[in-house]
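Next up is a structure, given as structure tokens.
Omission of a single protein chain aside, the complex is shown with its protein chains in their original locations.
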Amino acid sequence: MNVSDFTGTFEYDEDGFRTCGITGLNIHKSAEDMVKLFGVTAIVALLVGGTFAFFVAMTRWELVGLLSPSDFYKYLSVHAWYLLIFWMVFMEIAILYVGGPFVLGRRLSLPRVAQAAYGMMVVGALTITYGIWRQKPPNWAPLLTSYVPLPSPAEFYLGVDIFLLGALVAAIPFLATIWHWKNANPNKTLPLIAFGAFITSIVAAEAIIGGLITFVPAFFWRIGVLGHLDPAWYRQMYWIIGHGSQQINLLAMITIWYFMTHVVGGAEVASEKVSRFAFVLYLFFINLGAAHHLMSDPGLSMSWRVWNTSYAAYGAMVASMIHAFAIPAGLEVGRRRKNLGGGTFGWLWSSPWKDPGFSSTVLSIILFGFLGGITGVMMGQMQLNMTWHNTLAVPGHFHATVATGTTLAFMGLSYYVLRLVFGRNWIGGIIATIQPYLYAGAMSVSVLMMMYLGILFSVPRRHPTVMDIPGTEFSFAPGSPFFAVFGIAAVFAILGGALFVAIAVGTLLFGKRWRGDETNTHGLLNAPDSVEGEPHDSSMKGTFILTGIFFATFVVLYALNWYLLSQIWQIGP
Amino acid sequence: MAGGTAETTESADSTEQVPWQQQLMDSIWLLAGAAVLFFFVSYIGWGLVDLLTVPQG
Partner (left out) sequence: MDEHSPLESPEGSWWDKKVNRRETIWLGISGAWAISIFGWMLGWTEIGEQNQMGDTYKLSTEKFQQKVTEFKEEADTTTIDGEEVYVPAGEDVYIGALQWAWDGLPVVLEAGKTYKFHLGAYDVQHGFSVRNEDNLSQQISLQMLPGYEWVLDMTFDDPGTYQVVCNEFCGTGHRTMHGKFFVREET
């Protein structure tokens, strides 16, 4: 008997490696330690941000009206930074260290750099928090955007600069690991997940560099060294990190989809060529979508707007649609070839829906696609943007993409990090099974309410008192019933998120030792080892029907949105 | 040490037959550099030109 029998953690050989019994990966301690550190920190950020979510939601639901207006902006800022940035970026560094060293079976290169980066990111995050929390006039709460010339506390800008630099530095060990692997294997192709992680890191580097171009001058402006900062230039640069950070989320999420559908569902790669081509389209075009936020701005030409908002004639949308097919297709084909389900949808019904790692992943795919992706394309169309810009539909959209899509994917991955990295099984039994469904369902309802309120009732975002506007009788009272549904759904969504954190922390502290075997890996360890033929020879009929439904939904919503726009008064030349 | 997968012996011989598109997809540093350059031109550069050419009012 030794300590690891009780703690669940694994033992390493004298070189520092261990082999995962489920994935077959050779994992080195240097990488695994960092994955644990960054991953657990991400979950702490989720806890803080989720707590603040309660205050924000209960203020926007004005029947409750929890916070005063000035507190609202402060709490909203903390909620935003902790969830949209810290929960996401700490987890993404962990994902890079899985996608690189874990998948390639290598040590993490430059582990001291990774540790230094972690320190910088934590110092940056705490400085940002301090800047937000200590805000008082003449400074204002920064929210996420801190639009010049509305001043935020100087510490805020400094904290952002430190955090962003730390995140950039954290990518270096990942890139170095890839570099060494490529040099050692000049004729080999990176595994698809490592390739996805690489693309994620470059998209991230672009976003972060944009952030530094924005926030370093902004800091010097705030402390009086730089006299003037043009607001249009600031917006254009800010949104590189503003939206780019969310594109990191997109890339990381998709990489996880490939990983989780394979590890838990038995997916294979339907076509290496098609999936990799899609990642390359993302690499070139996805960050152009920062332009989405500048559609209703003065100064930028129609051509610039149309070209950039469309990610180069929708090149990156094609990429998304490719993955939307390739991932379920990989699951369908992988399960068919493992005799885990025949007929049109047998592969789907036989999937491990009680496994929260699996259900989180699939819910992430469905909700990101239907709620997040479709609305993102629509609101990014230059003219449609007028009806979406700065309304509550904007948070509706990004709660769909980030709070259902990416967060569910990260939750799913975390469930398996608990099993495969920490070697422990989830506490809570049936509660762990239910948690993803509760969270996904409730958050989806919240999201739909925010979108209706924004588009159909023109309710603005970032506003604490739309039911009671000083100095006028006018209010958004017709939207009240929808706010009530939103408020109740938000409470359940936050509960679902809290359950996840409780299960994760409880598992780390009290979870029983878990090792994968034939009884608890959903038939995958028993599956035939080598199968005749290629994945592309198997039927993808089920996937084709599902994506057909998705496409039909897309077309209908697109048409409805344009119809709504056509009913507005005449604007422009 | 490298590892992680069972290796077959054919990989060293197959470079001669690998199509150029596959070689391009495997040239990850070239792709990354080209993409970042494209972004700087398409989003930053062109946008800056637009803003700098806004006339005085």
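To keep things simple, chains are lettered A and B as they appear, and every chain counts its residues starting from 1.
The definition used in the following text is that a contact is a pair of C-beta atoms (placed from the backbone, for glycine too) under 8 Å apart; a residue touches a chain by one contact, two chains touch by 3 or more.
Note that this is a predicted model, so its numbers are computed, not measured.
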{"item": "Missing chain: touched chains present in the view", "value": "A, B"}
{"item": "Option touching the unshown chain, where A:88, A:455 or A:498 are the choices", "value": "A:455"}
{"item": "Contact residue for the chain not shown (choose from A:389, A:419 or A:522)", "value": "A:389"}
{"item": "Residue among A:56, A:218 or A:540 that touches the chain left out of view", "value": "A:540"}
{"item": "Absent chain, residues of chain B that touch it", "value": "4-6, 8, 10-11, 14, 17-19, 21-22, 25, 54-57"}
{"item": "Hidden partner interface residues of chain A, rising order", "value": "23-25, 69-70, 73, 103, 137, 140-141, 143, 147, 149-150, 185, 188-193, 230-232, 235, 258-259, 262, 267-274, 295-299, 302, 306, 310, 313-315, 317-318, 321-322, 325-326, 329-330, 334, 377, 381-383, 385-391, 455-458, 460-465, 469-472, 474, 476, 478-479, 529-530, 534-538, 540-541, 543-544, 547, 551, 554-555, 558, 562, 564-573"}
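Here is the rule we use: only the chains that are shown with their structure count from here on.
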{"item": "Chain A and chain B: spacing of chain centres that average the CA atoms, whole Å", "value": "23"}
{"item": "Residues of chain B touching chain A in the complex", "value": "1-5, 11-12, 14-15, 22, 25-26, 28, 31-32, 34-36, 38-39, 42-44, 46-48, 50-51, 54"}
{"item": "Chain B partner contacts - residues on chain A that touch it in the complex", "value": "15, 17, 24-26, 103-106, 178, 181-182, 184-185, 187-191, 195, 198, 202, 205-206, 230, 232-233, 236-237, 240, 276-277, 280, 283-284, 287-288, 290-291, 298-301, 304, 307-308, 312"}
